[in-house]
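Here the complex is missing a single protein chain, while all its other protein chains stay put.
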Amino acid sequence: MTLIAGTVPTVFETVESEVRSYCRAWPTVFERATGSRLYDEHGRPFLDFFAGAGSLNYGHNNPVLKRPLLDYLGSDGITHGLDMSTTAKRSFLETFRSAVLEPRGLPYKVMFPGPTGTNAVEAALKLARKVTGRKTVVSFTNAFHGMSLGSLALTGNAGKRAGAGVPLSHTTQMPFDHYLGGRTPDFLWFERLLEDSGSGLDHPAAVIVETVQGEGGVNVARAEWLRGLADLCRRRDMLLIVDDIQMGCGRTGDFFSFEEAGITPDVVTLSKSISGYGLPMSLCLFRDELDVWEPGEHNGTFRGNNPAFVTATAALDAYWRDTTLRDRTLRRSAAVGAALGELGPDCSARGRGLVWGLEFADGERARAVCRRAFDLGLLVETSGPRDEVVKLLPPLTVTDDELDEGLGILARAVRHTA
Amino acid sequence: MTLIAGTVPTVFETVESEVRSYCRAWPTVFERATGSRLYDEHGRPFLDFFAGAGSLNYGHNNPVLKRPLLDYLGSDGITHGLDMSTTAKRSFLETFRSAVLEPRGLPYKVMFPGPTGTNAVEAALKLARKVTGRKTVVSFTNAFHGMSLGSLALTGNAGKRAGAGVPLSHTTQMPFDHYLGGRTPDFLWFERLLEDSGSGLDHPAAVIVETVQGEGGVNVARAEWLRGLADLCRRRDMLLIVDDIQMGCGRTGDFFSFEEAGITPDVVTLSKSISGYGLPMSLCLFRDELDVWEPGEHNGTFRGNNPAFVTATAALDAYWRDTTLRDRTLRRSAAVGAALGELGPDCSARGRGLVWGLEFADGERARAVCRRAFDLGLLVETSGPRDEVVKLLPPLTVTDDELDEGLGILARAVRHTA
Amino acid sequence: MTLIAGTVPTVFETVESEVRSYCRAWPTVFERATGSRLYDEHGRPFLDFFAGAGSLNYGHNNPVLKRPLLDYLGSDGITHGLDMSTTAKRSFLETFRSAVLEPRGLPYKVMFPGPTGTNAVEAALKLARKVTGRKTVVSFTNAFHGMSLGSLALTGNAGKRAGAGVPLSHTTQMPFDHYLGGRTPDFLWFERLLEDSGSGLDHPAAVIVETVQGEGGVNVARAEWLRGLADLCRRRDMLLIVDDIQMGCGRTGDFFSFEEAGITPDVVTLSKSISGYGLPMSLCLFRDELDVWEPGEHNGTFRGNNPAFVTATAALDAYWRDTTLRDRTLRRSAAVGAALGELGPDCSARGRGLVWGLEFADGERARAVCRRAFDLGLLVETSGPRDEVVKLLPPLTVTDDELDEGLGILARAVRHTA
Partner (left out) sequence: MTLIAGTVPTVFETVESEVRSYCRAWPTVFERATGSRLYDEHGRPFLDFFAGAGSLNYGHNNPVLKRPLLDYLGSDGITHGLDMSTTAKRSFLETFRSAVLEPRGLPYKVMFPGPTGTNAVEAALKLARKVTGRKTVVSFTNAFHGMSLGSLALTGNAGKRAGAGVPLSHTTQMPFDHYLGGRTPDFLWFERLLEDSGSGLDHPAAVIVETVQGEGGVNVARAEWLRGLADLCRRRDMLLIVDDIQMGCGRTGDFFSFEEAGITPDVVTLSKSISGYGLPMSLCLFRDELDVWEPGEHNGTFRGNNPAFVTATAALDAYWRDTTLRDRTLRRSAAVGAALGELGPDCSARGRGLVWGLEFADGERARAVCRRAFDLGLLVETSGPRDEVVKLLPPLTVTDDELDEGLGILARAVRHTA
């Protein structure tokens, strides 16, 4: 605990653990929020281009979701439901089927594995290992899949891995798209390992991939690369798991980030924005024929967070019955890309939909940009192995004016820190 | 999917995964709930002696918590806060300090590790391994600590362990209290392993224990045994972690289940009833000097579930500023024990506070009792390695009449299935 | 490297690694040996009650084995044979069958897994895991089974375990006979773990045991305990592996140390004295129906050390066609036990056949006894978790006079160090 001389330490400093993180980057106390803006306890507004690390794709306290939530709670709907059947869960399942699965022809069963992303990933790993009878799962350089022990073994970040305190095993990393700078054909190394019985790679149960690596530095896989990966999985008898926890729910335009590539993963994990209101919820989706679970073989106390089912249903009804949101996201993607492209020369931009990264030479500069943006009223954060990438995740419901305003603040922050 | 001929399968049967479990034991669709009762969509009431597996110690939709929750959501309070400082989190920390920590003289820092119990356990394991630089963690026979890979390695249940699909390592099991039928002194085996450098036990980082094993069959550790364990940990330089996820928040009478034994664990995990309203939330508490985390070394998207902080604060204010609830729970404990004691001869009762187990000869009978209780309007479930124990977890706010009613139904269910 | 001032360091000190060990306890340079005596380069004789850690049961350069060895080498017999069929291997197999297996009714196949004990143990582990499809192998407190990674995971000694540099897994330790001081029924803990599906013990593939733990401090299992273990393995479907590397080949009287107990293990490992001449050789024996190996699935460059087959054959022919050696060993066992029993009060003796341990209060005293014995012309070494046990392993061919002489020196060493 580092305190400034002469000040009285706050309860955050005296009682909350040193593990706290975002409160250090954004040193104020937040009180309320609507749409794309948070307000601190002194009423100061901040434009939010972080959106709960992608959990608030529809903005803060979106009234379209808030009304049904208040109604549900007000009428004493089931709050905590484990995996009992409830009317709220039924509505969600029916809506998810009719608004998401059926229009896309996706043959998935829906599992509620517990309300966080890492619960969904742990469930996906268990299922892949059970179905195949194998142990090794392949992930990619700079992947991030969560902080519990199974998910952490898939994660690239050395600091987070070291936090495990035990060796992480039964996983192998392969190069993500662009990782080797285009100096080698896609999947050359991976395929050689698979085809050669002397390679030392135990035949994997599954491959898990993010189509855009958010924590890893906004690394965008090409659709062609994703198709190559899906093809490799099919030919080499490995399950393909797409971790769409951060990039799903419209972040890249389509509801699922893999739709653009035209692939159908065997397993998909969703969380973050699936409830739409920032409430804890996650899903694990898988092909019908993979549904070999015994009842209760994976469970979790909060897997039936019914208020989240209510807002999730409202969000699907409001935003995924037509392509309005999707089309707007794709249009804005082009605009954001163009705007960021002009911020050079000491940074370069990359992204898809409304997730964009601005890469600087090092983490020091990127952190300085974020600090300056905070001072100017914009919330953005860094990512990447050396924190060298400023990551933009505005709500998909951001207005044109807000988008312009945020990009303008960002441009100033870049200039001020040059 | 097993369907009855001639019926139209429901969306639960066609879309939800086979992993669903409680909905099979309680085959109806629930719609709303208040206090100790759930109601299905046809308006049929059920007395709830399961309480969200211990997540609803204050009952369903308790108005004392509901009002501040609706006010908070209505005023657009921060919903999703990561680990940003918020006014809601500040209120919770201040209340937790003044109502829980200070009156008990507990020197704990508070960590928000993600909103589920297994997140808290995974964080506790990481911290214990980081602080000590060791890897082995000792748990007990019939322990249950969660379903992600780190927590699962601590869990005794063979079926759940097998679900991991990979070997579970860096853990060792020791006999829980009563496990060896009193035919050996407490900790004889554990202490011999620790004192003998040829025993093959790598020096443990920590010991994790439930004071009452809920999933394991309502196995109650004696206060004397817990004191012996705390003493062993101190003498042999191991951290003591009490997993109070199911038994904390007043379930056994005191706020923490270990208070009766007069011990102070190094690390405590809390979840389930800490939010008081069934909303996902968990805490990891540890001695100040163990707070060696780097910022963000453990994290999670939903670790700042601010609506849960609001209900948690209200619950602490309403129930833990004095000893009313505690005293009533202890009084009722005696009454429940007496009533269950009369149910024999084909079952035996054990418990503490308002967690009680009724052990039958086998799982078949215990499951039959639960099914019959459901038909009679009471929700109870089995636990134990062979499902042989009917577990009672009524809300702590249950009325005397409801308690009598539930125990009466249970008695009938036992008789009907004899 | 610690050198005495003014002396010229030897090539052992300047070139050989610091890992060298016995040369520190016995600081001279040995040149030749016959029977029970070694001679250093100055011609000084030492009576050898260590016998190559049990590898020289028939003494040094026993002429009964030496003649066929010189003949074989002189006639250009195959030296290095991998697992080719050779006339020397055929003779050994035929002799082992007729002198060892058939008279005892043992239904074993014979595997040559590589010439060291740890090779045999690694092979036994692989086979047990392959046959059962399970992973966990149970060993006992203070066990020693070798230094390669698979065997080391079975070993109790903390220092040796730490040397692995990686966590040792897929093994669990149980209490050896007498370990809990008789305060608990035999196998109470082990059997409870096996019968309880909530115990956290993954069903073991096998149990591996030494009937007398040599490195562990000459801990002698009772025949009754061994029978209980064999019965437990049978009832609970676990393979029983007896590691007879140090205690086989007549060390305890019978050829196999488990014969006294009347049990038939599923797998037996032999090494050390099987060649009879100190030449590297080991065997893994197993029931015919367990012989599920694929050709070459386990191998090793030196598994066909044919000169060792020649001496092994000669040793079996000379010593195991009748019970002369066995009977003499058992008679002497009583004499040694009686003599050691008179050495008190600051030590206590235990043993079987011609392996005996003399336990002192601590390692310092036991090491002092060994140092003094060396000065007086007797080679003995310590064992046990704290080096507190002086271990006696005279050649089985020791004469009565040599035995008296050695025990006399030992008695003096004990007195001199009191």
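As written, the chains take the letters A, B and C, and residue 1 is the first residue of each chain.
Convention: a contact is a pair of C-beta atoms (placed from the backbone, for glycine too) under 8 Å apart; a residue touches a chain by one contact, two chains touch by 3 or more.
Remember, predicted model here, so these are calculated numbers, not experimental data.
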item	value
Among A:45, A:107, A:159 or A:341, residue touching the chain not depicted	A:159
Contacting the left-out chain in the complete assembly, out of C:84, C:338, C:361 or C:418	C:84
Selected from A:188, A:292, A:361 or A:418 as touching the chain missing from the view	A:188
Chain A residues that touch the omitted chain in the full complex	135, 139, 141-143, 154-159, 161, 167-173, 175, 179-180, 183-185, 188-189, 192-193, 196-203, 216-217, 384-386
Where the unshown chain meets chain C, residue by residue	10-12, 15-24, 26-34, 38, 41, 52-53, 55-56, 60-61, 66, 69-70, 73-87, 89-90, 93-94, 96-97, 101, 109-112, 114-119, 122, 125-126, 128-130, 135, 146-151, 153, 159-160, 163-166, 169-170, 205, 245, 271-272, 277-280, 284, 286, 291-302, 305, 307
Footprint left on chain B by the chain that the document does not show	166-167
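Going forward, only the chains that are shown with their structure count from here on.
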item	value
Remotest chain, chain C as reference, centres from CA atoms	A
Angle (degrees, nearest 5) of the CA superposition of chain B onto chain C	180
CA centroid of chain A to CA centroid of chain C, Å	58
Residues within chain C bordering two or more other chains	167
